[in-house]
Each structure stands twice: as C-alpha cells, then as structure tokens.
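Only one protein chain is missing from this complex, and each of the others stays in its spot.
The block that comes next holds chain A.
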Amino acid sequence: MKAIVCVKQVPDTSGKVAVKENGQLDRASMATITNPDDLAALEAALRLKDATGCEVVAVSMGPFTAESMLRECIARGADRAVLISGREFGGSDTFATSQIIAAGINKIGVGPEDVVFCGRQAIDGDTAQVGPQIAEKLGLPQVTYAAEIEKDGNSLIVKRLLEDGYMKIKVQTPCLITCVKELNEPRYMSVPGIFSCFDSEIEVLDYPALQDDPLIEVDTIGLKGSPTNVFKSFTPPQKGAGTMLAGDDVANQLATILAKKHLI
C-alpha cells in the first residue's frame, strides 16, 4: 500500500513578489515554502503510514530547486521523493501540469489500495484545478476539500469541508483526496529525519522517462499544451494607511472628510 503525495514549492507570500518582463512570476528570486495545503496532504499521508505502515511517496513537478522541499518531506517522514522536472514541461498551465503529474504517478504506479493526496490549491495560482484534473486523467475517484479522513477497510470515509456545511463521502481505493489546511496540524521535521534526508536519493522523472505515456504529447504539455496563457501579472499598488474615526459624531466627521475630498 502506498500514499502518493503531490507537493508544490511556492513563493513565500509573506515575502516580496517578483514578476518577470513576460508577466510570469520570477520564482527564482523569491523565497519559497512548501504549499501549506500540501503540507496538510503530506500529514494525512504520514498519518495513514502511522496507522498502516504504508509507504509515503512525495512527488513534485518543478525546477531542480524543488529538491530541497522534497528533502524536507523526507525529513518529515516520507519514504521516497520523486521530482518531475524537464525543460519540456516548463510553462505548463493546470491542464498540462496535471497531464505530466498524472504520467509521473503512472510511472510510480497506483495499486488497488493506494491513495493519492493533494493539497486543495496552491497559494500562488489558487486554482484548485490540478488535484481534480490528475484524478480525471488517472481515472480515479476523487474527494475534494477533505477536512477529516478515516480509514474503513478498503475504503476511506472523508468529511468534505464546504462553505455552508459538511458532506461525508465513502470512497474506495485507489482514489485521490484533496486536503484543506484545517485537516490537521503538520508535524515538524525530526532531527534524525533532517540528518538522513540528505543521504536519500531524489528520483528524477524527466521528459525521456515519461514520453512513452499516452498523456505526454507535444500539444498536451508545456507552454504549447496549455490552453490558458498569462496575459499580465502585476503587484497591485499598496493602499495608503486607513484612518479610524472615533467618537459620537463619526458620521459628521466622515461627511466632512468626504466633502473635503470633493467626493460628496
């Protein structure tokens, strides 16, 4: 039994955002973190490992710098890490990305008892599309927005967190679950984990390794395979500091200010 976890290295949104001239994010010059929802997915997989002894495989698609994040996954308790990386994959949108990751997961292999865990969405794109698309392309049943996961024989009982309530769904393995931050409290890296993670091999799946997969075609991956294109990225101008009005006559004060600015 395996738990395959999709993780993404994303810019640290508490730091500076840099944009390249072509409008894409300049990821190389920004501090990075592991996507918070993905940490919840990893924790869910590690809890499944604690309960069943299953193998946990962390998978990421990205540049070679994502290797450090995968090592951190090992330091937290993952058994294996796979990096899907290649020039051919660059510029992929969510459609092309899910084609490639699904091919990567095919390569790792999905057994009858296996579960694929994804974070709900990445804090850089905020699309929440990649997880569900991977499930579609692998032909797996999917449950999104998981806030609780319970193992029940060959099935999982998943509590979905929705805007106006919960929904409980029983799903058979193999399946794909997307996880929200509220699902759990991700564990820390351990000291022995950190000291051994640099000795672990990060398996790399590049274009030649995946090209035989039917999902991988020239027009399904990379910039060419992406139906969506970034038109423009920009940092919105910062708003000035607000003024808090206090006292019994806030309405009068507000009217005076608005009048001064010739807004009324």
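What we mean here is this: a contact is a pair of C-beta atoms (placed from the backbone, for glycine too) under 8 Å apart; a residue touches a chain by one contact, two chains touch by 3 or more; residues count from 1.
Rule of thumb we're sticking to: contacts and distances are computed from a predicted model.
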| item | value |
| --- | --- |
| Listed names "Acyl-CoA dehydrogenase", "Transketolase family protein", "Tungstate transport system substrate-binding protein" or "ABC-2 family transporter protein", with the criterion being the UniProt name of the chain not displayed | "Acyl-CoA dehydrogenase" |
| Sole residue of A:1, A:19, A:128 or A:194 that reaches the chain not shown, by the stated touch rule | A:194 |
| Chain A, residues in touch with the chain not shown (by the definition above) | 71-72, 75, 188-198 |
